[in-house]
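Handing you this structure, nothing more for now.
One protein chain is absent from this view; the other protein chains keep their places.
Right after this comes chain A.
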């Protein structure tokens, strides 16, 4: 996903020219042998890639072998290809030749007074298999670089000067065909060339870019796939596990009750925001605490919730932070399915350095079964111990070794008795798939009647129109000895259940707790707010409905006959680690 090469092409009234290209160190002989290798084995590119990934350090120094393919095209050809027509400027431009994809966003600078123009094209050569999302990032990068140059050109004729410097080197060495030397000289003389070199290195290593054009325009850019991969280098995956799409989705599903966890030291954060954004970031970091929700951080830092969301989204995009549910005693964690824990894992040592005397394997084995911090500590223990455990949990969350489980609730009454299903006629769904089970069942109930006889409520089901009456009568008979206002309650309950269809109503009424108006009212309210469709976890329901955990758990327990609870991960905080 890193670029094979960065190419700078200009086109103006004096014609087109490939000004600079990086990397350029390429001996012709090497080139030949590489080409031969490639012909022998069509998979050589990927194999070489593997080797490279294994020794990051070497890769920084050596030149990408796949880049040799670009050498197959001469500078003149590349120059003529990328000095595109003016009408193609300021929009995305992509050219694929065999297995190399050239991606750019040509920038056009026109000078109305002298009627001159400069078209500058910063082209990234990528492997053709690059995913759509990576290609999109490179478009964006090329576009921003172009804008930066445009700005500096207007302000200080930066581009004209740089172009002059580069062209001079080209002309001085025109009879010396060793292009490496030309580019080497350019690199020494031109600050723009140095910028591009810096860019190339950053893209190959961290994926995080912070370059300053002409000592004035700061360009902050992040290739999230690369940045996240670099952050979790111990996972050794070759495919990026995080796509900007995944991050976007996580950011969209960000809620005020979420918190965030920094993955780096706060001092390493400033390079990811342009100077203009630094103030907001500092404000946020000042109130940062993994135990706090975004909402409370927003209150503490005098930032609007939107600002906090945006900044946190930005930090996640830059692989500087991850979204969590604020750390607390009741959070349940398990080992995350892709946790790279083995005897030779570098994390084991890293952990031992951070927490002397502790073994990562031992600590994490406590989370083989879903466990909360509250479970692992007892009130009798020294508070420092709990603090230490919390620190360790945070460390493991930072490395995505743990994932949090949340409880979700699904409303699903068990009214469909096995012998009932013929009545509910599941086979009928084939013919009318659009119809939901809810609308279906009342119509079908007459058919299921014979089977329903032992069911005490069959009366009600038989005649849907009169069903409400019969429920009420059933109900009042059962609860005759209830309080005085039971009649009022009856009315209210009747009203409450109006929105439910027949089967659901029957099932709910069978639950003893439904006779309590308060309980039923809360249950119905939560159900109607859509909390019982497996979409919202308990913490979310508590947050939005302002309920205490014990209150909610009690209610769910009372209605357990019609609700199914299950534990799984949250979409926002797991970030698609699979």
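Here is the rule we use: contacts are C-beta pairs under 8 Å (C-beta built on N, C-alpha and C of every residue); 3 or more make two chains touch, one makes a residue touch a chain; residues count from 1.
In this text, contacts and distances are computed from a predicted model.
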item	value
Protein name as given in UniProt for the chain not displayed, "Mediator of RNA polymerase II transcription subunit 8", "Nitrogen permease regulator 2-like protein", "Ubiquitin-conjugating enzyme E2-17 kDa" or "N-terminal nucleophile aminohydrolase"	"Nitrogen permease regulator 2-like protein"
Hidden-chain contact residue, picked from the options A:5, A:322, A:336 or A:506	A:336
Option from A:90, A:160, A:173 or A:218 whose C-beta touches the chain left out	A:90
Residue in contact with the excluded chain [from A:287, A:310 or A:345]	A:345
Of A:74, A:111, A:330 or A:499, the one touching the omitted chain in the full complex	A:74
Interface with the undisplayed chain - residues on chain A	73-74, 77, 80-81, 84-88, 90-98, 108, 110, 128, 131-133, 334-339, 341-345, 359, 361-362, 364-365, 368-370, 408, 410, 412-422, 426-427, 429-430, 433, 435-437, 533-535, 564-569, 571
